[in-house]
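Report on the structure given below.
Omission of a single protein chain aside, the complex is shown with its protein chains in their original locations.
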Amino acid sequence: MAMTHLVRWAARAPAPVYAAIGPGRQAEVERLLTRPGLNRAKTPRDAAILLVAGDLPSSSLDALNRLHDQLPRPRTTLRWLDGDQEAIAHRITTALRALCDGAAGEDDRLPDTPANEWKGIGPHGQGGKGMMGGTPYGRPMAMTGKDVRDGLQLDRYTTRVGPFAPMLPPGLVLEVTLQGDVICEASVQAAPFAQPAEADAPALCAARMLRLLGLDAAADRVIRGRPLRAAWVTGAVPRGLARINDTDARDRLSAWLRSRTVTVAPPDLAALLPGSEWSEAMLILASLPPSALIRAARATEAA
Amino acid sequence: MQAVIVILGWTAFAVVLARALQPAANSTAPQAAPFLGGGTPDMHAWQRFHFRPYSMSLLFIAFEMEMMFMYPWAVVFVSEGIKALAEMGMFLAILSVGILYGWREGIFRWQ
Amino acid sequence: MIALLALFAVWTGWRVFRVDSMVRASFALMLSFVSVGAIGVLLSAPYIGVATVFMMAVEMMVMAIFMVMFMMNPAGLNPMVMVHQHRLSIAAGVLAFVGLSAAILLSPLPSDPVPEGSDVVAQLGHELLGPSMLVFETAGVTLLATMVGAVILSSRQGWFGAADHGSRPPDLTAGGDPAGRQPGDGGGHGHHHHGGH
């Protein structure tokens, strides 16, 4: 009884969609996800539907499969190839209703094997030799190294983020080494997917920064062309972030909010990001229009 | 007595509720990998985490310690009158020196 | 009630040394202090009891941060032993327990029940502003010294430049190379993107 009510409510909730955005589709997906019946999930753990927009290059299929498996069951993948917003919104709500009606959903795409072999050396079987050795629970532990800021030599955590990370431009794979939440080293493993000039539209660029500032509702309003209703927006962006051609992140955000297009010379990402704290780094990336980012990342990748 | 029982009661209630509502978690290996937008980590996330405002946290503890003197002071403030005001003014002035010093040394930011 | 809380305090205190994770150890210690605070409340010392809980929550939070920061294997991913010098610590523990128990059992405990309806918090306040004023103000100066000392010891960058500017780590061998980070290569001092804000 309670369960049937729950399922009925679940079917009426906005559809939680996690978008894996492919080449050329960034602007369309960003506009689609401001529709009232859809909910832009910030993590796959919160989503029921994986929306794959556009033709993904084969190099990112592995990451897509990983992402797909991270959605909780029951889940559905929808591919969106043409540009019709009405049709895809309808397909999403239908798919959600099917899941609520008890459709089985999709199985994992990757094999159910741990990331690394477990080395059962320690007395309890999960560890290696010594306190920091081995691969306990299938992964090694972080080790100490140099720090770029205060010289305190604590652990360095290396990971690749992307290509479908919600805070990074679609397609960008960054290999970062973090110490705490400060980026010590960054390198571009894959450049962002090419996007048409439409992705540089001031409203979309402003909305990306607004989301990082925690203003989701304001971001949706800006994309729909309504006046911004929020306080302390430009003031919240620190001065001096990603200063290129005499404009910093705050200047570019205020230009976008006044509907002006911004062009910047492509910066050197590997030099721009290290030394900044993670949220500053994300603001730096969001403050660069996609066209500049793509050229910047291509240059770094080639080098 | 009642306060302790009520607090214990709410805690027990919340724990029982949480246990009842949260099913046992289960995951396959690919599901259990930490979310990195499709990326993979090289190592465990648990690490000797570099907490950047560490100097601030030390100053904070000292400050918190003396704030504890202020609660009993607040109760007798009106009855002790101007004496209480003067004494606490002196106490806070001494402590503000510590904050000003910390600010000058730049500890209220990420190191 | 008091006995149960005391047992819980002892049990969580024992857990501190039995868990592998520094975070668990810190917060087990916090739970131990929380139950001691609850005993204080039951003994008609509401302010001292609740303040203990308040202080320990904050302090164990900071302690967990520093434990994870500086200890090897902070999450207990590999099994490990949290105690050192077993025999010495067991002997010291037993000795302290026997001594304290003897002190409790042998000394004549005063019986001075708190009168019904007396405002103990206000009494504490009057004490602070009256007879114990010197103690109170001395505590202020002591805490100021603590603050300044903590900042000096922990902060690298300061008003007059980096704390280790011009310093040279001790030699590993007589006349050999200095240990640790070399002066001059100072990871961060030279290329500080964020000195300005």
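A, B and C label the chains in the order they appear, each numbered from 1.
Please note the rule applied: a residue touches a chain if its C-beta (ideal position, glycine included) is under 8 Å from a C-beta of that chain, and two chains touch if they have at least 3 such contacts.
As a working rule, contacts and distances are computed from a predicted model.
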{"item": "Chain not displayed: protein name in its UniProt record (\"Sarcosine oxidase subunit beta\", \"Dihydroxyacetone kinase subunit DhaK\", \"NADH-quinone oxidoreductase subunit H\" or \"Na+/H+ antiporter subunit C\")", "value": "\"NADH-quinone oxidoreductase subunit H\""}
{"item": "Visible chains that the absent chain touches, using the contact criterion stated earlier", "value": "A, B, C"}
{"item": "Listed residues A:L61, A:A197 or A:A217, member touching the removed chain", "value": "A:A217"}
{"item": "Of A:A63, A:V233, A:L273 or A:L293, the one touching the omitted chain in the full complex", "value": "A:V233"}
{"item": "Sites on chain B contacted by the missing partner chain, in the whole complex", "value": "2-3, 6-7, 10-11, 13-15, 17-19, 21-27, 31-37, 41, 44-46, 49, 51-53, 56-57, 60, 63-64, 67, 70-71, 74-79, 81-82, 85, 92, 96, 99, 102-103, 108-110"}
{"item": "For chain A, the residues touching the chain missing from this view", "value": "6-7, 9-10, 12-14, 16, 39, 42-43, 45-46, 48, 70, 72-74, 100, 115, 136-139, 157, 159, 165-167, 178, 180-181, 210-218, 229-233, 235-238, 277-280, 282-283"}
{"item": "Missing-partner contacts on chain C, residue numbers", "value": "21, 23-24, 27, 30, 46-47, 50-51, 53-54, 57-58, 60-62, 64-65, 75, 77, 119-122, 197"}
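To be clear about the criterion, only the chains that are shown with their structure count from here on.
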{"item": "Result of counting contacting C-beta pairs for A-C and B-C, higher pair", "value": "B-C"}
{"item": "Chain A-chain B separation of Cα centroids, rounded to whole Å", "value": "30"}
{"item": "Averaged-CA centre spacing for the pair chain C and chain A, given as whole angstrom", "value": "40"}
{"item": "Per-residue overlap in chain C, given as positions that touch at least 2 other chains", "value": "69-70, 72, 77, 156-157, 194, 197"}
{"item": "Residues of chain B engaged with two or more neighbouring chains", "value": "44, 46-51, 110-111"}
{"item": "Residues of chain A that touch chain B when the two form their complex", "value": "20, 43-45, 60, 63-67, 69-70, 72, 108-115, 136-137, 139-142, 144, 147, 149-150, 152, 154-155, 157-168, 173, 179-182, 277"}
{"item": "Sites on chain C touched by chain A in the complex", "value": "69-70, 72-73, 77-80, 156-157, 164, 181, 186-189, 191-194, 196-197"}
{"item": "For the chain C and chain B complex, residues of the former touching the latter", "value": "1, 5, 38, 41-42, 46-47, 51, 54-55, 58-59, 62, 65-66, 68-72, 74-75, 77, 119, 121-122, 124-126, 128-129, 133, 136-137, 139-141, 143-144, 146-148, 150-151, 154-159, 194, 197"}
